[in-house]
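Left out: one protein chain. Kept in place: all the others.
Letters A, B and C name the chains as they come in the text, with residue numbers starting at 1 for each one.
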Amino acid sequence: MDAVKWKTGITKVEPNKIVTRGYPQDELIGNVPFSHVVFLLMKGEMPSESEGKMMDAILTACVDHGVTPPSSQASRVVASGGVPMPTAIAAGLMSIGDFHGGAIEKGALFLQDGVKRMKDEGKSAEKMASILVKESKEKGKRILGFGHRIHTDDPRTKKLLLLAEELGIAKEHVALSRAIAVELEKTLGKKLPINVDGCVAALISDMGFDWRLGKAFFVIGRTAGLTAQVYEEISREKPMRRMWSADVEYDGP
Amino acid sequence: MDAVKWKTGITKVEPNKIVTRGYPQDELIGNVPFSHVVFLLMKGEMPSESEGKMMDAILTACVDHGVTPPSSQASRVVASGGVPMPTAIAAGLMSIGDFHGGAIEKGALFLQDGVKRMKDEGKSAEKMASILVKESKEKGKRILGFGHRIHTDDPRTKKLLLLAEELGIAKEHVALSRAIAVELEKTLGKKLPINVDGCVAALISDMGFDWRLGKAFFVIGRTAGLTAQVYEEISREKPMRRMWSADVEYDGP
Amino acid sequence: MDAVKWKTGITKVEPNKIVTRGYPQDELIGNVPFSHVVFLLMKGEMPSESEGKMMDAILTACVDHGVTPPSSQASRVVASGGVPMPTAIAAGLMSIGDFHGGAIEKGALFLQDGVKRMKDEGKSAEKMASILVKESKEKGKRILGFGHRIHTDDPRTKKLLLLAEELGIAKEHVALSRAIAVELEKTLGKKLPINVDGCVAALISDMGFDWRLGKAFFVIGRTAGLTAQVYEEISREKPMRRMWSADVEYDGP
Partner (left out) sequence: MDAVKWKTGITKVEPNKIVTRGYPQDELIGNVPFSHVVFLLMKGEMPSESEGKMMDAILTACVDHGVTPPSSQASRVVASGGVPMPTAIAAGLMSIGDFHGGAIEKGALFLQDGVKRMKDEGKSAEKMASILVKESKEKGKRILGFGHRIHTDDPRTKKLLLLAEELGIAKEHVALSRAIAVELEKTLGKKLPINVDGCVAALISDMGFDWRLGKAFFVIGRTAGLTAQVYEEISREKPMRRMWSADVEYDGP
């Protein structure tokens, strides 16, 4: 059978030599913050100082949101069955889908398409926001990345946007995102502010990331939180404990 | 049904307020490197500057080792089936077990037990290493964390240990680990140096982490590498491609 | 906190009494073949004798396709890291996505839409097939469930269709599927026969299953094959062995 041939631009491994994206790993270790290495892996190039700071902020904003999100529940419940820690962490990550963290991926695609149209058609962010909100209404489709079940003024979003302005990261995608929030409030008659997923979607778009990487920022940040969730479960609780309750009624035959 | 009651020390979520390990998340965002937040989540307290630097180094040393480790292969192959990115990343993490990254967990337990015995019995690292190597030989059990399939002088290990000495992180567990390597060479007549798993095991033990968290350092670091592997697979390759080859012979009935 | 309330029609559990879909489990055990219980769980009602036989056949047709499909590779590779058997089996199932088994889900949706249009518009299967193939060509979209990388005349498909005719299971969806294959051959000038995914899609549609359950038939059948793959890996092979080979070239910076 002929050998399969393929190419990778991530890491070259030779005896006693490991080169990642052009950098020997032993030069990265101890010299470069982990967040910069994450950026390097995802983008293929080292971040500027501002980009590196933004990366730290984005990953931190995704880190943990308590025990109730599907990811925490899945990790805890799987851990309680008595499995290796990586299996339990993985179960939590698997819940990151269209409805849990999905707005980063789809939101980024939506904003990147929107900004492209802004440029192609020579329109302002405000004008484009008005068009997009109208179109979404007509199609009966929600614009993802706005509004939160618990927070009306999410502290993570506020801080991320502030920082993005300070660092000069915020550009057209953040502008369009802000304009959409204004337009949604006008149309709906109530505030529907940018949520943390929508905010990350705008920021990574302004940093030039492919929208298909959207969920990965959440995955990488949240892995740290899920580690803590799993560790707390196995170190403080009994296996197979009754973890949650619900009044469940059987309505089958 | 009576409500289940339980306690968590990780994150408190209230409307417009998120507090993790005592720190409002909006004070962490933009002020603290992600690696320090990871430390905070795993340990329950903020790292010192040295510990923070060591954490960056450890996570970076776990980041990626090319396309051949089980984790990369699993993530690539699952991605090629056409699934969400988090599912593909999770599949890679699930391969982290007794034989892939497992030496961090078991190695840390072994070293922590060894250092406890050193202190209880008032023995030096050299004496304890000699006892441990002898015991392992008698039981026919390998000591985990020494030797590597590819590297005889792993650049990651060398750099991590150098840094740990500079930062004052290296203490008894690193000392015992070094003494075991010396003892193994004496006994086996060939070098079997500390590998990257064994090195991380010693370092996190010297930083006071529970051995049960051993694999989590690998998981968190490697999540970044697997993200790159999955992204490269979906952006450069065709779905369901023949990815690897082997001469497979059917020897069934 | 007020208790969450919800309903389930699957299983009622009381001390010493377990009722699934209306049947006490101890009356199912020993009296009903497993395949019928699978049908009962998925459909909410017991199969007729013909449906039960068809179910056995469908699950058997999904059972295993050697070591090369992504699911086998993922399960083998994850097993080789040294993890519990269920984790390794799960990793294989996770590769079942848009491109691996996905044609069952999307193919069933396509056929169910097609048959609905046939009935609504009073068209024959042949007429509808001609319309659908034309539409797909115009949209530049492949119709899923036809053609196979290895088999030109898949023995599983042939047998499943034969059996479906004998049992009186084959109805409009199989008819439309056959008509599409004929139409595709006419249009493309070469045979593109119904493949096993497309065949299962047609059969479960004729049995009245929701298309969203499409991948589940593959999952349930393949779980048995993946069990054998994982067991063979751990009982015949060394951990972390080099399982596959490829000529990998680093083309990064």
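Keep this in mind: contacts are C-beta pairs under 8 Å (C-beta built on N, C-alpha and C of every residue); 3 or more make two chains touch, one makes a residue touch a chain.
This structure is a prediction, so every number in the text was calculated from the model and none was measured.
Across A:G81, A:G168, A:G208 or A:P253, the residue that sits in touch with the chain not pictured is A:G81. Note on the undisplayed chain: of the listed residues C:V38, C:V77 or C:A170, the one touching it is C:V38.
Only one of A:T20, A:S71 or A:S177 touches the chain withheld from this view, namely A:S71.
Those residues of subunit B that touch the chain absent from the view are 3-12, 19, 21-22, 44, 83-84, 86-87, 94, 245-253.
As for the chain not pictured, it touches subunit C at residues 1-4, 6-18, 20, 24-26, 28-30, 32-35, 37-38, 41-42, 53, 55-57, 59-61, 63-68, 84-87, 89-91, 93-94, 96-97, 101, 105, 150-156, 158-160, 162-163, 210, 212-213, 215-216, 219-221, 223-225, 227-232, 234-237, 242-247. In the full complex, the hidden chain is touched by subunit A at residues 1, 3, 66-68, 70-71, 73-74, 77-78, 80-83, 87-88, 90-91, 94-102, 239-240, 242-246, 248.
Throughout what follows, only the chains that are shown with their structure count from here on.
Chain centres were defined as the mean of their Cα atoms; on that basis the chain farthest from subunit C turns out to be B. Our note on geometry: subunit A versus subunit B, Cα centroid distance of 24 Å, whole angstroms. In terms of their C-alpha centroids, the spacing between subunit A and subunit C amounts to 32 Å. Looking at subunit B, residues 1, 3, 66-68, 87, 90-91, 94, 96-97, 101, 242-246 sit in touch with two or more other chains.
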